[in-house]
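Following this message is one structure expressed as structure tokens.
Every protein chain but one is kept in place in this view of the complex.
All chains are identified by letter, namely A and B, in their written order; residue positions are counted from 1 within each chain.
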Amino acid sequence: MNKSTLKYIGKRLLISCATLLVISVVLFLMVRFLPGSPINNEKLSDAQRAIIEAKYGLDKPLIVQYVNYFKNMLTGDFGVSMNLYKDMPVSSLVGDAAKISFAYGICAVIIGSVIGILLGVFAALHRNTIWDTLATVISVIGVSIPSFVFALFILIFFAADLQLIPTMYDESQVVYSSIMPVLALSVGVIANVARFTRTEMISVLNSEYITLAKAKGLDGKTVIFKHALRNALIPVITILGPILVNLMTGTMVVEKICSVPGLGKLLINSIQASDYNVILACSFLYAVMYIFMMLIIDVSYGIIDPRIRLGKDD
Amino acid sequence: MEDIKFLDDDFQLVGDKQDITKDVVSPAKPAWKDALGRFCKNKGAVIGCAVILIITLLAIFAPMFSSWKFDAIDTSMKNIGPCAKHWFGTDTYGRDLWVRIWTGTRYSLFIAVVAIFIDVVVGITYGLISGYFGGMVDSVLQRIQEIINSIPTLVVLTLLLMVMKSSLFTIILALSFTEWIGMSRITRAQVLKVKEDEFVLASRTLGASDFFIIFKEILPNIYSQMIIMVMMSIPNAIFYEAYLSFVGLGLPIPLASLGTLINDGFNSFLVYPYMMMIPVVIFSLLMLSFNLFGDGLRDALDPTMKEM
Partner (left out) sequence: MKKLLSLMLCALMALTLAGCGGSGSAGKTFTFASELDIKNLDSSDADDGMSFDALHACIDGLMGLDKDGNIVGAIAKDHTVSDDGLVHTFKLRNAKWSNGDPVTAKDFVYAWHRIVKNNGNYAYMLGTDGAAITGVDEIMEKIANKEKVADSDYDAMGVKAVDDKTLEVTTTRKIDYFEELMTFPCYYPINQKFCEKAGDQYGKSAKNILSNGAFVMDSWSPGSKATFKKNDKYWNKKAVKLDTLVMNLVQEPKVGATNFKSGKNDFTTINSELVDKYKKDKAYTTFGEGYLFYLSLNFKTKELQNLNVRTALSYAINRDDFADNVLKDGSKGATGYVPSGLSTSPDGKDFREEAGTLVSYDAAKAQEYLDKGLQELGVSKIKLRLTYGTDESPMDQMATYLQNAFSKLNGLEIEMVATTKQDRIYNKQKNGDFDICCTRWGPDYADPTTYLNLLLDGNANNYGKYSNAAYEEKMNEVTDASDAKDRWQKMIEAEKIAMDDYAFIPVFEKGAAALKNPKVKNLVQKAVGVPYTFNYVDIK
């Protein structure tokens, strides 16, 4: 890593932080403009509502509320839930949910990448055969159709009466019941990775150094795995961006379908309950993840291929 | 002077062979024909195009030619599986699903197309202004765009619809709020590239106004990329609409879209799988077809663009 790379990373970090600050304001305002309020028991009198609002500081001017919220946020205190889980600290609620979502995401990426790479390599090695066509069809389908549709199909085929394997999240058997949702999520990853690996692999296999390696008398396996695959895989990192973003959207809907108590479900529930602090924490976490991912991808582009470095705008 | 007499066979009629030396490697064809040729060679794209056409036609005409109404409740004929009378069966309220599903497809397509149309208008305008005027205007506009772009789409959509209340109009509005950024980026990049070209300079020297340059010189240069972008955005919009229905922010009762139909079917799929199955299949077909069609279109219109 040379100096200019570091400088570039520093600059991107700074911009990201500034963006997050603006996002926190935008989210805060949007949440406060939601119709209704977290205090939604219709049997409360106006006076009682006023007292509860005072308890949560909702009676202060917006700007004061925001400053307070922001100050607490910096110390890791995201306030308490006002409606969903009365007075429970949001950080633990969101933390628990995020753990599940992250685990799902990471599993889906790992499973998806492994299967995707295998499929891609296989297709590249058997170019223009029926296997290649099959792999292409699979990846086109996987890329075009969102993961929740796969989750629905899995539900139809596995859940109906067969009961081979649980399709919905179940507290009593977390790992077992997570297999299906994770698989549904990984289909998109498999498709993207396979498609990309195949293209890269073909171009690497056609390159001169592979011909040289073959000419040197190295056996087929060494050529493929030691020389070709390695070089073909490095650029795969460039498609991580779209994959991760897809995954984020995917988990939100799949969580809903498979009833997984993850971040997406918590966000949806909190929005429906107008639970201000929970909505804020969840959507802010999403924004942080998103921006962080973009940052990593940009920076890794720069490191892998300095030509792409985005020193200047666009 | 000696009299020279020409004989009949001294000369040969050249006829129409004057152009014999002309090199004919490829016949001149207008660009669109060229693109069409490339497009037709791509089997997937043609199939995709055909499926989109068929689904669109069904969505428009199927409800018109049926005796059922999409929102007519009749509990005496609820939960009937697909049969000769109800081709797709009926739902839990006894509404005919053949009509309901095609009406829903119609709404989904309508929402997607209108939202993308607004996207294109907003995106192009934004990109043009940002790119053409540059400087301070550009910086400010780009920062705003960056911020909007860095809040995840689903979060923005959900919050927007919670604030605005879901209806046909607000769903379209919310969807247009999120997809225009891609459009504006492409436009801006293209404007930056074209701006300094000689033909624009020439136009300017001849006294053309900003407005004229933008519309006559720059826009025609980006249309192919725009078309590709539009084709890629439509399935996105259809997906987001379905997502919103799943979160409970879909079209208000009794309207239907593919998303609300899938969601309704999801609630009863254990007992009546067909209620979910049929809309899911149509939804998947649409997504797949638009992607294939978009891919084919991209290869045809812009062969240099590398697939990513």
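One rule holds in what follows: a contact is a pair of C-beta atoms (placed from the backbone, for glycine too) under 8 Å apart; a residue touches a chain by one contact, two chains touch by 3 or more.
All values reported here derive from a predicted model rather than from experimental measurement.
Interface note: of A:I9, A:A103, A:V245 or A:L295, the residue touching the hidden chain in the full complex is A:A103. Of the listed residues A:Q48, A:S203 or A:T222, the one in contact with the hidden chain in the full complex is A:Q48. When the whole complex is considered, the residue among B:N79, B:S203 or B:S224 that touches the unshown chain is B:N79. Note that of A:V22, A:L125, A:I141 or A:M168, the residue touching the chain absent from this view is A:M168.
When the whole complex is considered, the residue among A:T5, A:T136 or A:Q272 that touches the unshown chain is A:Q272.
Residues of subunit B that touch the chain left out of view are 71-73, 75, 78-79, 92-93, 162, 165-167, 248-249, 252-254, 267-268, 270-272. Against the chain not shown here, subunit A presents residues 35-37, 40-48, 50-52, 84-88, 93, 96-97, 99, 103, 106-107, 110, 159, 163, 166, 168-175, 178, 259, 261, 265, 272, 274.
The rule is short, and it goes like this: only the chains that are shown with their structure count from here on.
Those residues of subunit A that touch subunit B in the complex are listed here as 15, 19, 22-23, 26-27, 30-31, 33-35, 140-141, 143-146, 148-149, 152-153, 155-156, 159-160, 196, 199, 238-239, 245, 248-249, 252-253, 256-257, 267-268, 271-272, 279, 283, 286-287, 290-291, 294, 313-314. By the touch criterion stated above, subunit B contacts subunit A in their complex at residues 44, 142, 146-147, 150-155, 158-160, 162-163, 165, 185, 188-189, 192, 235, 239, 242-243, 246-248, 262, 266, 269-270, 273, 276-277, 280, 283-284, 287-288, 290-292, 307-308.
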